[in-house]
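I'd like to ask you about the structure that follows.
Every protein chain but one is kept in place in this view of the complex.
Our next item is chain A:
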Amino acid sequence: MATRPQQGGRPGGARFAQFKLVLLGESAVGKSSLVLRFVKDQFDDYRESTIGAAFLTQTIALDDQTTVKFEIWDTAGQERYKSLAPMYYRNANCAVVVYDITQAASLDKAKSWVKELQRQANDNIVIALAGNKLDLVTEQPDKRAVPTADAEAYAKEANLLFFETSAKTAENVKELFASIAKKLPIEQATQRGVRGGPAGGRPGGVDLGARAESGTAAGGAGGCQC
């Protein structure tokens, strides 16, 4: 069940929290590649548009005591013709808005996605701006179309985290996600009752997935399937 954030604890009093992260940005700026690097530490030069993944998850340890699990939603291409559903933004705790540092127009697009997030998502959503394809510029500096300072100034003004990244070389990818994790309200999320856990654990909530195993008359108990 897709739910967030999920409170929980580990033996020994360590902290664990789960958050929904959504990706936004123009087509072909490398949204899926960034996630693939973060989740699987892989890169594929000829990656086709995203197919077949409901969402990916990745866990990072912030310190000995604190673990953050990201549930990462890809747009599944629905952004291409401005057809993302409200469901996509619903209960997102954080967002990575990606642009391509070799395509100036992609930053404009990123800015409009930031506006859309501020309109549709939770007020306290943590947004990071990622200028991707840093590797191209390292090889050929004249390919850069967006000066770092410009993007950085915009990010500061709009109160966004900011990184230039390369999904290809992995530069700044971990740093990007780790800095988001540090900004998330882990204390609140690990306390019981902050914006709920899985419906199956709420009063009156039901876990439809439990059906297969338990047959009839489930008590609506059941845990998280994440």
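Here are some notes:
Please note the rule applied: a contact is a pair of C-beta atoms (placed from the backbone, for glycine too) under 8 Å apart; a residue touches a chain by one contact, two chains touch by 3 or more; residues count from 1.
Note that in this section contacts and distances are computed from a predicted model.
Per its UniProt record, the hidden chain corresponds to "Rab GDP dissociation inhibitor" from the list "EKC/KEOPS complex subunit TPRKB", "Rab GDP dissociation inhibitor", "Nuclear transport factor 2" or "Ribonuclease P protein subunit p30". Interface note: of A:Gln42, A:Thr57, A:Gln118 or A:Gln140, the residue touching the hidden chain in the full complex is A:Thr57.
Shown as candidates are A:Ala61, A:Ala153 or A:Leu208; the residue that touches the absent chain is A:Leu208. Chain A meets the missing chain through residues 1-3, 27, 39, 50-57, 76-78, 80-83, 85-88, 90, 198-199, 202, 204-206, 208-209, 211-212, 216-220, 225.
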